[in-house]
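Below: one structure in structure tokens.
The complex appears here without one of its protein chains, the remainder shown in place.
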Amino acid sequence: MESFQAMLHMGGYGGYVWPAYGVGIAVLVLVLALSLSSARKAEAELEVLQQTRRARRGKDSESQE
Amino acid sequence: MHRFANPARFLRLAKVILPWSNAVAALCLGAGLYFALLGSPADYQQGESVRIMYVHVPSAWMGMFCYVAMAVFSAMALIWKHPLADLLAKATAPVGAAFTFLCLLTGSLWGKPMWGTWWAWDARLTSMLILLFLYFGYMALVNAFDDPERGHKAAAILALVGAVNVPVIKWSVDWWNTLHQPASVVKMGGPAIDSSMLVPLLLMAVGFKAYWISILILRGRAEIAAQKVRIIRMAQIHAAAQGE
């Protein structure tokens, strides 16, 4: 427990060291989350479009027969 | 190089690389954090505050590295019209901006206790701030046009023009006297940094590079999918107009 407090204290620089790491992790996680969600969103949208197109093509070829 | 410029090939390559880049990023950043916060000694002058270096310095490297990558992609897009180069340049910009921001912020948090000030208008700090604004300018410009192609072209030219700032950042501490200290790791005569402190520094640097590759793949996938969506929509509008 004592070492945990020493860790938080960081030889008096805890107020500078911990925010640096905190913001660092927050920024990296944020960029990752945004990139992941944009990839998922765009790929889902493409999937829907391609499916409707395939479905329509399927219908078209049926009616032609 | 043209072999990799094909979106289908990129997607296939991305699928193979992504798990590896994710694993390397997670391992290196995990181990890097352990060594940065627990497994490395305090500095003989700066005490525990030296731990900020393990975020600050790799972030600064990434800020410059991403800009060089962005400029190279932009040049490839302008000269050879690679279908992917524009997308990769655009995908790199936010990562570079994020790391440059982190570099400035952690530098400020380090400067206050050590130098006695949050900020100084010396050549190194000022040129790094200009780098952040170049990223912002790039990201604004690339989305400023209705026609994505024009946006890519304008932003690519900005990326190339701004590239002159990178050597200025790197050597500002040697060309002019600055409050910022000169380079420790990349310098003649070997690093001026003890190996126990070099370990977390390099682990974080490798982790950040792998993280960039993962983000590049994710954002590249998003851009390629968005482009396909645009093409299908255009074709639909076209077909509808003809059908009437």
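Chains here go by letter, A and B, matching the order in which they are written, and residues are numbered from 1 within each.
To be clear about the criterion, a contact is a pair of C-beta atoms (placed from the backbone, for glycine too) under 8 Å apart; a residue touches a chain by one contact, two chains touch by 3 or more.
Keep this in mind: contacts and distances are computed from a predicted model.
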(message) Please identify the absent chain by the protein name in its UniProt record; candidates are "Cytochrome c-type biogenesis protein CcmE", "SDR family oxidoreductase", "Acyl-protein synthetase" or "Glutamyl-tRNA(Gln) amidotransferase subunit A".
(response) "Cytochrome c-type biogenesis protein CcmE"
(message) List the neighbours, among the chains on screen, of the chain that has been left out.
(response) B
(message) Please identify which residue in B:R12, B:R150, B:K187 or B:R233 touches the non-displayed chain.
(response) B:K187
(request) From the listed residues B:I17, B:A31 or B:A75, report the one that touches the chain absent from this view. (result) B:A75
(request) May I ask you to list the residues on subunit B that touch the chain which is not drawn? (result) 41-47, 49-50, 53, 75, 78-80, 113-117, 120-123, 160-161, 163-164, 168, 175-179, 181-184, 187, 192-194, 196-197
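One rule holds for everything that comes next: only the chains that are shown with their structure count from here on.
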(request) Determine the centre-to-centre distance between subunit A and subunit B, using the mean Cα coordinates as centres, and give it in whole Å. (result) 17
(request) Within their complex, state which residues of subunit B touch subunit A. (result) 33, 37-38, 42, 47-49, 51-52, 55-56, 59, 94-95, 98, 101-102, 105-106, 109-110, 112-113, 211, 214-215, 218-219, 221-223, 225-226, 228-229, 232-233
(message) Taking the touch rule as given, give the residues of subunit A at its contact with subunit B in the complex, in rising order.
(response) 7, 10-13, 16-17, 19-21, 23-24, 27-28, 30-32, 34-36, 38-39, 41-43, 45-46, 49-50, 53
